[in-house]
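Left out: one protein chain. Kept in place: all the others.
Going by the order they are written in, the chains are A, B and C; count residues from 1 in each one.
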Amino acid sequence: MSSALRAEVGQIDVDAIVVGAGGAGLWAALELAREGIPTAVLTKLYPTRSHTGAAQGGVCAALGNVEEDHWEWHMFDTIKGGDYLADQDAAEVLAREAIPAVIELERMGLPFNRTPDGKIDQRRFGGHTRNYGEGPVRRSCYAADRTGHMILQTLYQQCIKAGVKFYDEYHVVDLVFDGGEADKGGRCSGVVGYKIADGTLHVFRAKAVLLATGGYGRAWRVTSNAHSLTGDGMALAWRHGVPLQDMEFYQFHPTGIVGTGILLSEAARGEGGYLINDAGQRFMESYAPKLMELAPRDMISRAIYQEIRAGRGIGGKDYIHLDVRHLGRKVIEEKLPDITELARIYQGVEPISEPVPVQPTAHYAMGGVPTNLETEVLADARGNVVPGLFAAGEVACVSVHGANRLGTNSLVDLLVFGKRAGIRMAQICKSTPQPGSVQGAERAVRDELLALSTRPSGVRPAEIRRELAALMMDNVGVYRDEALLGAAVKGIAKLKGEYANVRVEDTGSVFNTDLLEARELGYLLDTAEATAVSAYARTESRGAHSREDFPERNDAKFLAHTLVWQGSDGAPATKLDYKLVTITKFEPKARVY
Amino acid sequence: MTQGSSPLASPQKLRNYPSYRGGEGMVAWAFHRISGIGVWAFIVLHVVDIWLIGVNPALYDQLGNIYSSAPGRVMETLLGAALFYHALNGMRIVVMDFWPALTIYHRGLWRAVWVTFFIFGLPGAYIILKPIWEMAA
Amino acid sequence: MASATQVELKIQRFDPERDSEPHWQTLTVPVEPMDRVLDLLTRAKELFDGSITFRRSCAHGVCGSDALLINGRNRLACKLRVEALGRTITVAPLPGLPIVKDLVVDMEEFFDKFRSVQPYLVAAPVEGDGERIQSEEQRDRYDDTTKCILCAACTTSCPSFWAQPEYVGPAAIVNAHRFIFDSRDENADTRLDILSDENGVWRCRTTFNCVEACPRGINITKAILEVSSAISARR
Partner (left out) sequence: MSAQKYSLSGRPRPTGSRVDLYVWRAVRITSIALFVLALAHFSITHFVYEVGDQSAEWVRQTRWNSIPLRVLDWGMLMAVLVHGFLGMRTVMQDYVPSRIRQASLIGLYAIALLLFVLGTQVIATLPMR
């Protein structure tokens, strides 16, 4: 007899738990280790498989190694890029602390490319400018086109050195709360981990739990995100009464490989690549004459859609060309090797001699679990924190990216706030007693998992996943309106209904990926719902959220962050609240490039 | 420290690697190893038979007759081939050991091994085997 | 699904809760033009048998999850186009590691070896608040070996590892090389010590299977021989 779950339950007591071993989780773990806090890092993938490793472009910091630069400029670009929805105190922290963070990474051994005098080399990247918007600046520190890979490896290496305790291939399936859910003043006191290798459940108790589980791009059909990016941390928090913030702001990266959505990094444009329409024009001339191909992503993605709608897609189809031929073989092969290889393998195109067909691809969640500057999770619009719960990285919304993230700023976000999370958690661990018993905390999730894996008949998860991905692509994509979003909200509710009857074929307890994928589909449905509901309610256009029925930005009404709570007992989400944007240095202005 | 996926992992090891489709390097290594063992086996024999020169010359001469018989000559040819391949490929390895950058040319070097092998090996084999036809004639 | 063609997908199956030996399952799976082997496996799982088990994440060759023995060679399933493979595609787990289930192998042993070479920078703290200086040439010296994604394709393709699982293996040596030749690192000696024992670099027989299998195009054998030379060059 086999069952997807094994009877025995382990219980593990630590001081701090880090869920996720991408850039954010690893740096937090490192800080905790430095402070000597007993920490468990749980990750459903081996740490080096985390999606941080996919980031190609670079990480921005105003080092000024190649030309004059100041963190205030970086801060301004971040805020303007985010269409003034970014909290300016957060953006300031980001831009200031980026500098020591990058230096520290170098000292940890990260192999940055070098300038002729041996310093960290820097290159241009979309939306990063000199002197408050005058023109592109070289701010992105990089290691060929595998900056994220090197960050992930370097942090993991340092964690090994520091003796961090990893629980590899432990899927966190629930959070444990003490004294009620988050919205009832409860405290997070641990997590429930499902050990993938043998199907055992383990309850971890701790004083501080960090969510660093990354994004949820898999909700869309065309996405640059890994299969594993299913919004686990967001959904788990949501289910325990934590609101999600700014979920309507989801970034579409302009240059995904047609069909699969695999990303061709902005580095291609940073090095001087062109975007070309069917008529052979560099069409960005008419959308962002100053920055051209280096304008922020939301603008370029919209420009591409407009070109396609106007019939100027290549051959009238739904893509345009990324052209790097003029850069020459040497630059292409030396500076953009990975990108070149991706085009060759996944598209069968030779970038040295042919233009590469590209289309926008679902890429990055600006929204997520709301936190303050110390990465403590917020329970409401008034800034009350959820004790014991922290979030950093793509899963979190601080909010530094506002309505649209600039290229490279996500890696900065991981470093700066991952580090802050570790430091803050260490403080909390030193001053807080261990929460009460977590005995039996796995019961609820055990029942849910058993229900999934013992249902004799029902829909396959893959069918629902496919429908959801198509729905999100068509209705909650680059351009939106009331009808599309209304249909999306309804469609997601319908799929949630079907999900209640989903059936898992694999009934074993060893490495049951079938069960876990079904579980992940549940997370995707939750995050998709939060996205659609938030988008429906925001009747303006700002950053990545473009309403065709409300094309203007409306600062009078919407210079505020959306918070959305999960409906009770499976009902659709209806509870929303707004939190004013923090403005310190830069008054909102029209956003032109 | 890591808590990984081991405990339930089956002690089963996959035994299908004999069917691994390795490249030139793997074939070169397999031949090198087989030829090395072969030559080694012969050397063991050979030292003993040389020793016989001192202790029992008559027996040594008898052995010499075996070596120069038709089957003996075929064996000698194979031995020569093994030694020659092993020597050439051995130099290929040593060259790469000294200049690791040459590893990118390992396939080219392997081809060179075979070209040399046949250029010198075929005439050599002819010389060793010729007496067989002469004996038959 | 518009599927003009299809292929025979032969998968090695093994469920420790049911089977005592691995066995083969053959499925006829529809193919689409730009499909990679990972797409086939996913489709087979979605259409025919949800219990087919394999690891995957990034789906574009950067995370190292899905290295598998495909048509007799170690390859990343997400990076190998189906059209290059003919009508029958045979997929088995990486050779030489214990099988957990189907295509999933136990990676602990592999990561242990990686960790054993001290794969992290060891250097005295620097003064001031700037970065360490490293010239472009010094940076280039170890560039190749920074590309490793720890997929294990190399180590499990190595005949020397099959023969002797104690061999530290090419992947670990690659990661040691990355630090040994980094001008900023001060711990090369210890790593050379670690790699000079019986199960270290000497077990490499220059068979080049590793190089041929590496999805990142790292010249692994060169790296290994550079480490051997470095050990040999010490007093």
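Quick note on the criterion: a residue touches a chain if its C-beta (ideal position, glycine included) is under 8 Å from a C-beta of that chain, and two chains touch if they have at least 3 such contacts.
This is a predicted model, so every value here is computed, not measured.
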item	value
Chains in view touching the one left out	B, C
Options B:57, B:71 or B:108, residue touching the unrepresented chain	B:57
Touching the absent chain when the full complex is considered, from C:42, C:74, C:160 or C:219	C:160
Absent chain, residues of subunit B that touch it	1, 33, 36-37, 39-40, 43-44, 47-48, 50-55, 57-58, 60-61, 64-65, 67-68, 72-73, 76, 80, 83-84, 87, 90-91, 94, 97, 124, 127-128, 131
Hidden partner chain, residues of subunit C it touches	109, 112-116, 118, 160, 163-164, 168, 193-194, 196-200, 202, 228, 231-232
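Everything that follows uses one rule, which is that only the chains that are shown with their structure count from here on.
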item	value
Chain centre separation (subunit A, subunit C; CA means) in Å	27
Whole-Å separation of chain centres (CA-atom averages), subunit A against subunit B	58
Junction residues of subunit B, two or more chains touched	2, 4-6, 8-9
Multi-partner residues of subunit A (each touching 2 or more other chains)	168, 197, 510-511
Complex interface listing, subunit A residues touching subunit C	2, 45-46, 48-51, 53-54, 100, 103, 106-109, 111-114, 116-120, 143-144, 146, 149-150, 153-154, 157-158, 160-161, 168, 197, 226-228, 259-260, 262, 338, 341-342, 345-348, 460, 462, 504-506, 508-514
Partner subunit A, residues of subunit C touching it in the complex	15-18, 34, 36, 45-46, 49-51, 53-65, 79, 81, 100-102, 104, 106-107, 111, 115, 118-123, 125-126, 129-136, 139, 142-143, 146-150, 179, 182, 184-185
Parts of subunit C lying in touch with subunit B, wherever the complex brings them together	12, 14, 16, 21-22, 69, 71-73, 92-100, 105-108, 111, 157, 159, 162, 205-209, 211-212, 219, 221-223, 225-226, 228-229
